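All remarks here apply to the structure that follows.
Incomplete set of chains, arranged as in the complex.
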Amino acid sequence: MLFHVRMDVHLPRDLPPEEAAEILAREKAYSQALQHSGKWRHIWRLAGEYANFSIFDVQDNAELHEILTGLPLFRFMKITVTPLLRHPSSIREDDS
Amino acid sequence: MLFHVRMDVHLPRDLPPEEAAEILAREKAYSQALQHSGKWRHIWRLAGEYANFSIFDVQDNAELHEILTGLPLFRFMKITVTPLLRHPSSIREDDS
Amino acid sequence: MLFHVRMDVHLPRDLPPEEAAEILAREKAYSQALQHSGKWRHIWRLAGEYANFSIFDVQDNAELHEILTGLPLFRFMKITVTPLLRHPSSIREDDS
Amino acid sequence: MLFHVRMDVHLPRDLPPEEAAEILAREKAYSQALQHSGKWRHIWRLAGEYANFSIFDVQDNAELHEILTGLPLFRFMKITVTPLLRHPSSIREDDS
């Protein structure tokens, strides 16, 4: 089941650089593991913004929530979730 | 070059059903031709709304504009465009 | 899987009363059939507004979309969907 | 009498972890006691957000206010209250 997620990141100025670097490294590893598993289908950067649009493919709302709240950057993010489905004009076999 | 586009459709009540059906058929054909060409990479329906999120892969802003204003439903749509780029955490070779 | 849905109804003034009555009767029957099936778990009126908050329990996003776009009043509604999950403080066995 | 309440939680970064843990434990106990009493009818988590939708069943506005301002997390919450009533299409005997 697909979800569209927008994530806006706001790192506080007083976050120590080493702590920030450590969080960002964990975030990248976390994201890439989920991409390899197929659950995090797409991730794109928005031009000029510290933000991304992502597509998740999960079992249900609970799994989506578990993934999002597990993000190392979660407490520094504003997250907007939109449930998706296959569009009747789509030419793809699956709904990706 | 990738763009994220949200389209919200509002068909006026006084649009004759045959005219609406004809426009929708042309819209579907138009969309599928662009999907087959690779320019319209993704299209997803938003649950509960007459709207879609789409990803376009075009040469430049002008080509995107030409495609969007050529939509048979264009005059009945509110369109929001966001330029995208490859995310540094993406595991994909291309930026799709 | 649970979803929170807000529906705001706007009946156009030029809708003939008989047509309105017929749509509202179908809407009620449609809603009650889904309530009996367990898919439409709750529906509440908002005081002073022609609107409701509802809770749906469906298989996935696609089923939710099918139910909502099948509403006889769908073309006269503004719909807002929010995916839900069990709250960690909930005392209920199921997530209702 | 039923009320729909949305609660959005924002824990400040400088809240000591022990203090946060203690507040959250009290919040959970407080919520569950009210759920057992029947006054806090439902609580659902919003996917991807530190927020909940809840349904309260109270005597009057004053009791609702007393319950909400008594929440251990109250000073860290944005709260939105909507008065509800039985929907004419509801199939339930009571208005739950």
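Letters are used for the chains, namely A, B, C and D, taken in the order the chains are written, and counting of residues starts over at 1 for each.
Just so we're on the same page, contacts are C-beta pairs under 8 Å (C-beta built on N, C-alpha and C of every residue); 3 or more make two chains touch, one makes a residue touch a chain.
Every value quoted in this text rests on a predicted model; they were computed, and no experiment measured them.
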Full complex copy count, 4 shown, is 10
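Just so we're on the same page, only the chains that are shown with their structure count from here on.
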Between chain B and chain C, the Cα-mean centres are separated in Å by 28
Dist(centroid_CA(chain B), centroid_CA(chain D)) in Å evaluates to 40
Cα centre of chain C to Cα centre of chain D, whole Å, reads 22
In chain B, the residues touching two or more other chains are 45-47
Among line, ring, star, complete and other, the chain touch graph is other
Per the touch rule above, chain D residues touching chain A in the complex are 13, 45, 47-49
Given the complex, residues on chain D that touch chain C span 2, 4, 27-28, 31-32, 35-36, 42-47, 52-53, 55, 82-91, 95-96
Note: in the complex, chain C contacts chain A through residues 1-3, 60-62, 64-65, 81, 83-86
